[in-house]
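Right, I'll just put the structure down here and ask away after.
Note that one protein chain is taken out, while the other chains of the complex remain in position.
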Amino acid sequence: MANSATINPKERVHTAIKDIKAAAPHTAIAGVSGYAGGELASLLLHHPRFIGAAPTFIGRAGEAEATTWLEDLHPQLATAGNRRTHQILPFNWEQIVDLKIEVLFLATPHEQSREWVPKAIEHGIKVIDLSGAWRLQHDANRAVYRLKDTNPAHAAALQAEAIYGCPELHRDRIRQARLVANPGCYATSNILALAPLLQAGLVDVEHGIVCDSKSGVSGAGKAATAITHFMHAADNLSAYAVFGHRHTGEFLEQLHLEAGQIQFTPHLLPIPRGILSTIYLRFKHSTDAAAVSTIFGDFYQDSPMVRLHPTPHLPEIQHAVRTSYCDLGFALAPDGKRLLVVSVLDNLLKGAAGQAVQNLNLMCGWNEEEGLL
Amino acid sequence: MANSATINPKERVHTAIKDIKAAAPHTAIAGVSGYAGGELASLLLHHPRFIGAAPTFIGRAGEAEATTWLEDLHPQLATAGNRRTHQILPFNWEQIVDLKIEVLFLATPHEQSREWVPKAIEHGIKVIDLSGAWRLQHDANRAVYRLKDTNPAHAAALQAEAIYGCPELHRDRIRQARLVANPGCYATSNILALAPLLQAGLVDVEHGIVCDSKSGVSGAGKAATAITHFMHAADNLSAYAVFGHRHTGEFLEQLHLEAGQIQFTPHLLPIPRGILSTIYLRFKHSTDAAAVSTIFGDFYQDSPMVRLHPTPHLPEIQHAVRTSYCDLGFALAPDGKRLLVVSVLDNLLKGAAGQAVQNLNLMCGWNEEEGLL
Amino acid sequence: MANSATINPKERVHTAIKDIKAAAPHTAIAGVSGYAGGELASLLLHHPRFIGAAPTFIGRAGEAEATTWLEDLHPQLATAGNRRTHQILPFNWEQIVDLKIEVLFLATPHEQSREWVPKAIEHGIKVIDLSGAWRLQHDANRAVYRLKDTNPAHAAALQAEAIYGCPELHRDRIRQARLVANPGCYATSNILALAPLLQAGLVDVEHGIVCDSKSGVSGAGKAATAITHFMHAADNLSAYAVFGHRHTGEFLEQLHLEAGQIQFTPHLLPIPRGILSTIYLRFKHSTDAAAVSTIFGDFYQDSPMVRLHPTPHLPEIQHAVRTSYCDLGFALAPDGKRLLVVSVLDNLLKGAAGQAVQNLNLMCGWNEEEGLL
Partner (left out) sequence: MANSATINPKERVHTAIKDIKAAAPHTAIAGVSGYAGGELASLLLHHPRFIGAAPTFIGRAGEAEATTWLEDLHPQLATAGNRRTHQILPFNWEQIVDLKIEVLFLATPHEQSREWVPKAIEHGIKVIDLSGAWRLQHDANRAVYRLKDTNPAHAAALQAEAIYGCPELHRDRIRQARLVANPGCYATSNILALAPLLQAGLVDVEHGIVCDSKSGVSGAGKAATAITHFMHAADNLSAYAVFGHRHTGEFLEQLHLEAGQIQFTPHLLPIPRGILSTIYLRFKHSTDAAAVSTIFGDFYQDSPMVRLHPTPHLPEIQHAVRTSYCDLGFALAPDGKRLLVVSVLDNLLKGAAGQAVQNLNLMCGWNEEEGLL
């Protein structure tokens, strides 16, 4: 740790700028100390377009001002020899401008994202925001985040322009977007399971849909709390935020449902990562499994990050963890009317950093799956 | 291990008989090598009525004939000094008769239970059977077990007489029973959550009820399989037996529902023990939380093994694991019509051995909760 | 929660006093909100001498002053019906006096224990202290706790009088003690493994002894930190406090060793509870396994809470977890000189609360194992 003190801060910035090459846009990740930020750093450091063009890494507000190193926070990213290659710059808006960043990932709390996004767009910087700040178009749905805008009119205009970063639903609009609101992990899991069936008009939405989701502890964030203490989380399972989880608004807006038509219950699983959602719905008319398979197959035929299991095989959390895939499977009741869908993904990858890279790929005109397989 | 060879087999039986005192009936546990059998042994060894009157322990069919010791199979039950106090007798019907057993617990596979119960009843031995062999009255529901009866007429008569061993539903009949069919773990979890509401006539059963249950790995039994391998079970979650789990018949018969009115999905949790069921239903008419609390409170006011959480507090698996309680909590949607119930228990205790002791207590005229707190 | 507000605080105290019966001394547990305090509460509530004589429960300094309930902090201790039976009184010295407590358990931080013990002894209250404050006789060893005494002379006198609460070593002195310093969990694990061999004079202490211990996360306490976060503790193993753990002084004083003769390395295991210590030592002369067995057997022949495994069987953490036993086993190298001892216990029971009850039993003239089997 002694040697970090011997490097002049200006030299550090200079080194960081030198690292950015032409092939990929100048990219920065703010909030790299969190779980999603760390995964994003790992993905981009191994992304073929970023070889020799490592992104700039920025910490979180409130973290010690002294420059730290990515390898100290995420030791598994170190290489042999001099372990410290990637410095983390302080959380500071001026620096973003000075560094001439072209694409900015925000893995920051939603208040921070709401504040920085207007500044970034003004400077011509494209943003992929991993927080919940820009995902919801309806004020009533967004109210749960209690966001305050310095310039409400500007914020409203940006909000209207923001694209919900689910490539399987909005691929073309993401390609043109300046501001992509990366979806929530629970929302991704359930929306990808339901969108094909709802679009096909098969589902009896008046009957109601049940989404019973179970998530690993990384979904609860890096803060040390009574909830994330090993003694509480291990050997346990608990439901929480019943009838009131913040991701519910994403379900409603993306699936064009009304409150009361979908019921979502998250649970905390005693595992580090992964989400499995068990989804219950009813068809308007009796149908057969082949028809359901066709609906899913057609919907996802050009989607490299969704894997379909042949019925009645259902995906398990282990299949998708540490991948950027969403795995889907289903089983149809003998009456042909009651359907169970199981959706599995890694909450830090397809539920966060992997999907963010998928969006970046689209925005850069690259193949959607680059750096994700 | 050498010293076990020096004891004459007849002496062993003699010693076992001497251990049985007047206060408690002569009791035997067959199948003590499994998880439920081991828990049952532990409960009875610590039960105040069985001090100095340890039950007789019997193995499973197919296990090595050589006598083994309870403390070798379940080392946590050993005491200091001479560790081997309780021998396990071979699985052998003649021995049951010779030992003049009065109450027999069967923690055996269902085929074995189906074979032994008629013999036991003929000899005037009362039985508490932990398998699925005698739980279901309707042949169609019981067909899933593929049971074969030597004397079908006798078996049918016994089946009609068998009491489903859920004390909260059938307390009075259990007190008089000769044959108690101890409920399944998943069935107990969901039936205790639903019975009060269904009895009150509030539930829109035509709409359908969803029971999404998650169980620890001990529920999958002691057999070493690809499913129970640590590498599969750890850091994972998977749904199984969708639309077809064997416990479903118990739901239907005990709750007076028809197939299609209830949908049950079990999942395998990466923890040793515990079940959490998340249950979704709809009321016929809008109601309020106080009314729901009253329904649960009235139904369970004389039930010492059910604990009610005040809404909106929901039980977690840790609360009930290693107890013989079933913990219940609920949350009502703002519309007053959609109800979520969470039910938690230890699958080896309230879901198996603890409930079996509760039934024994009733059959002996003791307090229902003796030896369980 | 509303009903707690309707009880007059004085009535609460009155009720608490009424609960204390003649058979057991008036007992209080201070620090009942922590893991060891909670286990102690559970043990005493189920202890046969305390039936109808529940101890008084006291919180920790700095916790909210409003009275809370034991069942809210430790939900698994609740009973059916009115769940709240045992209140937790605020942390307040005057109350101890007013309640005429006769035996006080301190499950408090060491600074607090150092402050309260002199007060308690002055009032004729016997103390069993679970902290590290009074365990070490040598100032140099105790320096690691940075304790400050209001009355140093008085503290020194009390320190000289304090008995190290390891019943297997100091049974007779504990019976007469006013102040028992309950041993550390790591210390108990290693001292019980080594004391018989050292006393027998077999060990080449100049060669050095290695104690490689691994502990579950409850040993790190209830505070939510980066260390106890599920994401750090799960699927991990780490060594810590190398060459400097605070329990080392206990090893030295109790085993009459010098620094450098024993090397202790603790590790954090990804499990809730349990310690396994792997101990490596060398004999002065070649010996055989039977002789080693005899040494252990003789030393522990009157110790109900130590279980010896016949060599070469070694105990595993599962054998001892949720018991108050220490399990010991050993293997001797073919050369007859190198010995490996494995010692297993539950850090919250034999390593804390269980051992404290064992000490209480001795101080009360009861059987050492009462309430612990």
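We just call them A, B and C in the order they show up, numbering each chain from 1.
FYI, a residue touches a chain if its C-beta (ideal position, glycine included) is under 8 Å from a C-beta of that chain, and two chains touch if they have at least 3 such contacts.
Here the structure is a predicted model, which means the values were calculated and not measured.
J.: Would you indicate which residue among C:A143, C:A157, C:A226 or C:A333 is in contact with the undisplayed chain?
T.: C:A333
J.: Pick from C:L314, C:L328, C:A353 or C:L372: which residue touches the chain that isn't shown?
T.: Checking the options C:L314, C:L328, C:A353 or C:L372, the one contacting the hidden chain is C:L314.
J.: Across the whole complex, list the residues on chain C that are touched by the chain not included here.
T.: Its contact residues with the unshown chain are 207-208, 210, 212, 214, 232, 235-239, 242-243, 260, 263, 265, 267, 269-272, 274, 276, 278, 280, 282, 312, 314, 316-318, 321, 331, 333-335, 338, 340, 342.
J.: In the full complex, which bits of chain A touch the chain not displayed? Write them out.
T.: 1, 46, 75-76, 78-81, 83, 235, 300-301, 303-308, 310, 315-316, 318-323, 325, 327, 373
J.: List the residues of chain B that touch the chain left out of this view.
T.: The missing chain touches chain B at positions 35, 217-218, 222, 224-226, 228-231, 233-235, 270-272.
Convention: only the chains that are shown with their structure count from here on.
J.: What is the chain whose Cα centre is as far as it gets from that of chain C?
T.: Farthest chain from chain C, going by C-alpha centroids: A.
J.: If you average the Cα atoms of chain A and of chain C to get two centres, how far apart are those centres in Å?
T.: 46
J.: Take the average of all CA coordinates in chain B, do the same for chain C, and state the distance between these two points in whole angstrom.
T.: Once rounded, the distance between the two centres reads 35 Å.
J.: Indicate the residues of chain A shared as contacts by at least two other chains.
T.: 235, 270-272
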